[in-house]
Every structure is written in C-alpha cells, then in structure tokens.
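All protein chains but one are shown at their positions in the complex.
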Amino acid sequence: MQDVTMLVYLLMGFMILGSLVAIETADLLSSVICVGAVGFALGVLDLVLCAPEVALTLGVVEVLTLVVLIRMVRTRRDTYHATSHDTLAIGLVTGGLAVVLTLACVFALGGLPAFGQPKMLMAMPYLENGLARNSMTNYVASILLDFRVYDTLGACAVIFAGVTGAYAVLRKKGKRT
Amino acid sequence: MKTPPGMSVIVRTTTRVVSGFILIFGCYVLASGHSGPGGGFAFGVIVALALLLVLLAFGREAAKKFIHRRIVALAAGSSVLALLVIGLLGYLGTPEAPGGSFFLQFLPQGKPFQTLSGGTALLADLAVGVMLAALIFGVLTSLSLFHGRQRPDTSEPVEEVAPNHVDVPKEE
Amino acid sequence: MNGVFGIDVNNLLPLFVAIPLGVAFLMPMAAKLRRERLLDVVALLAALSLFALAVMLMRVASGSTVYWVGNWKPPIPGICLVSDGLSRLMLLVVNVVAFLITIYAAEYMKRYTGIGLFYSLFFSMIAGMNGVVLAGDFFNLYVFIEVASLSSYVLVAFGIEAEQLEASFKYLVLGSISTLVVLTGVVLLYSLTGTLNMAQVGREMGRIAAAGAGAKAPYLALGLFMAGFALKAAMVPFHAWLPDAHPAAPAPVSAMLSGVLIKAIGVYALVRITFNVFGPSIGAAWVLMTLGTISMVVGVFLAVGQWDLKRLLAYHSISQMGYVVLAFGVGAEVLANHGPVAVASLAVFGGLFHMMNHAAFKSLLFLTSGAIEYATGTRQLKELGGLAKLMPVTSSCCRIASLSIAGVPPFSGFWSKLVIIIAVVQAGHVVLGTIAVIVSFMTLVSFVKVQRYVLGGEPSEKTAGAREVPAGMAIPMVTLSAVCLVLGVVVFLYPPFTDSVIGPARDVVVRGLEYIGGPGPMGKP
Partner (left out) sequence: MLVYVLCLALMAVGIYAMVAKKNVVKIIIGLMVTEYAVNMLLVVIGWRTGGVPPILPESSGGATTRFLAHAVDPLAQALIMTSIIVSLAVLLVSVALAIRIHQKYGTFDITEIRKLKG
C-alpha cells in the first residue's frame, strides 16, 4: 500500500510543479505544453488509483485540448509581458489563497475520512444491486448511462450549449445592417 | 483555383492508413464500454480526432467534400435529441413500474459480460458518442478555420440565416 | 390531491427540464430550414407550455414530493427532483418571466443574426435554471448550474462586439471560478458523508457533529458554497462581473440575467443550502447579513453616479439583491438564536416577496431600456430625453417599474421593502433597518434622475426620430407592469394568494433541516 501512496505524492508534486512552470513561463507555447504534461500526469494518477475508464477519457480529451490550444497559440502572434504590473492585486490574491489554504489544512481537512477509506453510503447499495438491474459489469459506465443518466443528459446539454455558443461567438456578423 | 492547402504526401498517406485504424479503435472502445474501460465519451472524442486528422492532412476543401457541415449539425442535433427521447420513452413504463418515469430502463436487459447488456444504456451510449463526435468535429473545424484579423472574411463558421425580415430600419 | 386530468403532476416534473432542452437541441437543426417565423412559433409554444406547467403545478401540487429519476428509489437512491413550496415558487417566477421575455425576444432579436443559436442558448439557460431549482442532489445541482451559466456566458457575447466579448470573458472566468469552488464543496461533502442527496447529506452531517469528530470539516464546504453562490448572486466583494456582463448583453438576455438568473442559481441555491442542508447557523447568518448590507449600500452608491442606463440598472440589481440576502440573513440569525419564529417568518417572507417583485420590475426595466435603445440607438442618459411624448407605452412602463423599485407606495416594491425593514427592526437590528431605509431613498433619487433625463425634457437630436416599439415588444412590458401593480395590491388584500404562493415557500425555508428530499425518515438528527 505504501508504494501507491508514495507514487500518488510524487505525481501530485509533479503536477503542482508543472502547473507552476506552465503559469510562470514567458513563452505561451511552452506553457501550453507544460499544462498538457500536467494533464497526462493526472491520467497516470487515475490509472494508479484504479480508474482506467477516467484515464482513457482524460487522455483523449487531453489530446483534443492540446490540439486546440497549440493551434490557438501558434497561429496568433502575441507580445506577452512576462512581468505583470499589478503587484498589489497579485499580493492580495496570493495572500488570500494562502490564508484559506492554511485555515483549511488546520481546521477542516482533518475531519475528512482518511485516504483509502471512503464512506460509500450512496455507492455501496448501487455496487450491491446495480448488476441485477442493468446487467452492466462496468460500474462506471452503468452509473453514467443508467443510474445517473440524468446527469449525463445535463453534461450533454452543457457541451451542446458550449459548441452552439462557440458557433455563435465565431459568427461572421452579430447584427444585421 | 489554388491547390487545396494540406500537408506533405507522407502525412497524407499515413493519415489514409491511420485514420481508419483510429476509427476502428473508437468503435472497439464503444463496443467494449459496458464490460471494460471505454464508452461513448471516449468514442466521441476519438472519432472527432480521427476526422480532424483528415481535415489537417488533406486541407479544408477536401475535408468539406468528405463531410458536409449540414450532416455534422444533423448528426449532433438528432443524436442528442435521441438521448432525450430515450428519457421520455421511460414514461411508457414496464411491468415492474407501470407508471413509468423519466429515464426508466424500459428495454429488456441482456446478460452480464455481453456487448448488448444494459438495455437503454447501449442506446444512450451510442447517442452520447455520436453527439460528441459530431459536436467536437464541428467546433474544431470552426476553431481551426477561423483565421482572425489577417483574413477576417475567409471564414464562415456559421451559415447566415437568410435576412428575410430586415423590415425594421435602424434609426441612426 | 396532486392530480389533474388523472395524471399525477409530480410525474411531470422532469418536463421542466426536458421541454426547454428539447427546444435547445432542436433549434440549431431547425435553423437550417431558414424559416425564422417557425423558430419563433416553436420557442413561444415551448415557453407557453412551461408557463402553463408552472402555473398548474402551483395550483395543484401541495406539500413536498420527491421524484426519483429512472425509478432508482431507496434502497438504491439515485438522483431525485424535489417539488416543495420554494422550488414551485421559483419555477413560477422563472417560467413566467421567461415566457414574457420570449415574446419580447421574438421581435427584438430580429436585428441579430443566428436566431436559431440564440433560442438554443436561451432555452438551455431556462433548462439549467429549472434543473437547479428542482435538484435534490448536489452533483445534479452543479451540472445544471453549469448548463445555465455556460449558456449565459455566451448569450452575453451574442452581439460579438468588442465590449461584449470582453465582458463575456470576464464573466466566464469569474463564473468558472465560482462553479469550480461549488464543485469542490460538493466533493468535500461527498467525501465527508458518502452521499450526494441533499437531505441525506444534511442528516449525515448532523450525525458527524453529534459524534464530535471532524466537526469543523462541514464549515469549509459551507464556506466554499457561500463564496461560490455569492459570486453567482453578485454580492459585493464578488460583484465585479455583473456591471459589465448585464449591460453588454442584448436586452432580453439582460432581463433574463438580472431578472431570474442571479436568483435561481445564486440566491435560491444559497438559501437552499444554508437553510435546508446545513441548517441556519449564527456564522452563516452573519455572513449573509454582511454580504447583503454591503451589497445594498455599495450597489446603490455606484448606481447613483452612472450615466449609462443599463449599467445603472445593473448596479441596482446588486443593491436590490442585497435586500433579499439581508432578509434571509436576519431570518437565519433569528432561527439560529431560537428567537421568535414569527419574526424569522416575516423576514423570510419579505425576502421571497422582494425576490418575486425584483424579478418583475427589474426584467421590466431592462426590457424598457432595451426598447429605448431599440428606438433611439443609445442608452446614455445625457443623450436621451423627451421620450414621454414619443413613446407613451414604454414610458408608462418605465415609470411604473421605477416607482416600484424605488419603493413608492402602493407599488409592489414598497410592500416588500417595508416587510423586510419591519422584520429587520423587530429582530433588533435598528441600524441595519435605518441603512435599508436610506438605501431605498437613494434608489428613489437615482430613478428620479432616470425619469428626468430619459422621459422628461425635450427630445434631443438622438431621440427626435424615436417612435413606439412594435406590439411584440410592448405586450410583455405592459403585462409585467400589470404584474408590478397587482402584486403590491393582491398580497395584502387577498390572503389566499399569499397562503398558496409564498406561504409554502416561506415554511420550507423556516423549517430548515426538516427538508424533505431524500431517503429515509426526515427531521433533525
């Protein structure tokens, strides 16, 4: 068990470092590539934590995201000022986030169940009885497509609205003349 | 006419071979989704990526011949409507739940470990997959064909609706 | 009891989501037929059917009922939709306003391209709001919040002008922070209790608190929820997006955003979670009261200095939402201190009533500002003038709405503000009551300015050619004016209305943790 925990820490550390590099680096293309690496690290983490279904989906979505972002950055010229002038705002944000994080660590996070011992109040009855109702042995798929299909409908509505919205934003003209 | 923009012969040949394999892999992912990792979400994105590969390798004109925008819109709209209809068909009810309800499993289920287990779930999976493939391919074409201000008029992401009703003059 | 024509109304709850989603999915395909009138007709029919459903639900249903989607009921609890007084009231508000705005939009949006896309996004937004209001499950709540907000981001940029794109991007960034913060809260609660069902989460948390271990963990989740929903409701430290986003949008969208969206996915969710899931607590009450008071004051001060009509209205939205949140905060404080329930009920009643009124008069104000912009091409106060003679219908509607928001008797806004102020004073917060009165006075000053510059005086060069808007836009405005007038009168002169419409909602909020929406026995743990 110990090795899984260590691996998880390593991957998380890599992800935090990678995101910091992605955010602070001056070149937009390297920054996009870094965030891609972070995404794939999350995929590996999913594999380690027994979520192959999620890892697969995340992987393909990650490829898609990278294609879109690289295309966006590569085809557009931009002069990026690496140093930002708004030091007060940045200080406030950083300070505020640090305070919230510390407070969360000190007071709240200790109350969560320990890593590796989830309370499965809603999931356990489904694991026990789901197979009898829909005969699907992949529980993640059966939750997505039968048990909580209403959420999936919502997700479809989100992506439909997103794509419709992207079309609407990329229209040639907004108003008729 | 200019030659359609695309990539080198090597890329095109590779694409010709590879895109078929990617599509088959996508279908495998969909089919195995009920008893192993996979399913509609992954299928949709994989198929969209394969189509995007064709688009990038052969250029815009060839891709337009390959897939019409209208078909993409129709596929996306009808498949997502199909998901909603599957939900509404749940109102038909079953012997166990005669009143029926939204998204009720109204089809007979198969046996575990078969591709056709799950009743409505397979249909829902298919609908989600086709919808994602069409939507993502559609939006990727729009995003990658949008050139920005260098050539603001070459792109036409959305077909303009015919201006039948511009009878209200805009006061200046 | 719950039936009509032999159908159980409870069974029709998913239609509130299914109908608008169906329209949203259909519209981009239907747009290819190139018949815009057809799109208008479909949209109007759908909005009308939603309106009828909401009214029917309000008339027929009673008590609290739970609908299990896909028949996944306990012992395998799936997603549930909850119909109780509060959600029925919100459904009524959302769908009535949405119906009237659809009529308006059919005429107004003729100036824009891509009507099919507009209707698709507009109905996604309605579906999202209905979904949020009905949700009895945390993750479902998150998904529908995302449906509603994503559509609203894009609708803000629908005219694709530079300012609109910028406002929309800002709104998208802040809105995404808020939804992600809410999602983190959901995940923490899921980890803590092992369930997503709202009522069950409430009970499990009571059990955890009784056991004593990890009693602080829920507060982190509550804090995340309050920050997230306060951002959606544009309470003052989190309000930066609203004064950009609401004015930038096309008029029907502004009316929808200010009129119902900030209520359905902001205030409603805030109230549902603080009262019905976590139970009213002193800490939450003080946060709500502080947010409400600051928003009330800052919003109105920023509004007074504005010369852009829609921006002015947007700042007033912040201020008026401040009243609503203050009322709920006072209610929560009284309940948490085990004070007199009558005072808490009065405060909550005031909050709900003001929310209803605000939905009516603020959407009316945005519709009239849209009509003014439609006719004159500008919304700068200094460039307008003399519209009282040129556009009599729009002007009268604007007058009624202004008097109502400024709290002039006998219009509806006066009564709801009065109730809130009485409740605040009865709860012992005389200072807050005084502030509320002063803010109300400032609102009056601000709207006197609007009346003077827009309607009074002589026509300016921009307004000289203005003429009355088409009937399609005038009818919804007149209807909303009538609602503003009637609501003020009917609530006090016709008690059955109060008892059947606002009363059940008030009871749901005041009863707090006795929220019915999940498996097993209800009540305090």
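For clarity, chains are labelled A, B and C in written order, and residue numbers in each chain start from 1.
As a working rule, contacts are C-beta pairs under 8 Å (C-beta built on N, C-alpha and C of every residue); 3 or more make two chains touch, one makes a residue touch a chain.
Just so it is clear, the structure is predicted and the values come from calculations on it, not from any experiment.
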In the intact complex, which of the depicted chains does the undisplayed chain touch? A, B, C
Filtering C:16, C:190, C:219 or C:268 for touch with the omitted chain leaves C:190
Hey, which of C:150, C:198 or C:269 is the one touching the hidden chain? C:150
Give me the chain A residues in contact with the hidden chain, please. 1, 5, 8-9, 12-13, 15-16, 19-20, 22-23, 28, 31-32, 35, 38-39, 42, 45-46, 49-54, 57-58, 61, 64-65, 68-69, 72-73, 76, 78-81, 84-86, 89-90, 93-94, 97-98, 100-101, 104-105, 109-110, 112-118, 120, 122-124, 126-128, 131, 137-140, 143-144, 147-148, 151-152, 154-156, 158-159, 161-163, 165-166, 169-170
Write the list of chain B residues that the hidden chain touches. 35-37, 41, 112-113, 132, 136, 139, 142-143, 146, 148-149, 152
Residue-wise, where is chain C in contact with the chain that is not depicted? 139, 143, 146, 150, 153-154, 157, 160, 162-163, 165-170, 172-173, 176-177, 180, 183-184, 187-188, 190-191, 196, 240, 243-244, 248
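Quick note on the criterion: only the chains that are shown with their structure count from here on.
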Can you tell me, using the touch rule above, whether these chains form a line, ring, star, complete graph or other shape? complete
Hey, which pair has more contacts between C-betas, A-C or B-C? A-C
With centres defined as the mean of Cα atoms, the chain at greatest distance from chain A is chain C
Which integer distance in Å separates the CA centroid of chain A from that of chain C? 29
Using the average of all C-alpha atoms in each chain as its centre, how far is it in Å between chain B and chain C? 34
In chain B, which residues are in touch with two or more of the other chains? 76, 80, 84, 87, 102-103, 105, 158, 160, 163, 166, 170
Would you give the residues of chain A that are in contact with at least 2 other chains, written as numbers and ranges? 133, 146, 149-150, 153, 160, 162, 166-168, 171-173, 176
Please output the residues of chain B touching chain C within their complex, sorted ascending. 70, 73-74, 76-78, 80-81, 84, 87-88, 90-91, 97, 99, 101-105, 158-166, 168, 170-172
Can you name the residues of chain C that touch chain B in the complex? 8, 11, 14, 18, 21-22, 25-26, 28-29, 31-32, 34, 36, 67-71, 110-111, 113-117, 375-377, 465-466, 470
Which chain A residues qualify as touching chain B in the complex? 52-53, 55-57, 60-61, 63-64, 67-68, 71-72, 75-76, 131, 133-138, 140-142, 144-146, 149-150, 152-153, 156, 159-160, 162-163, 166-168, 170-173, 176-177
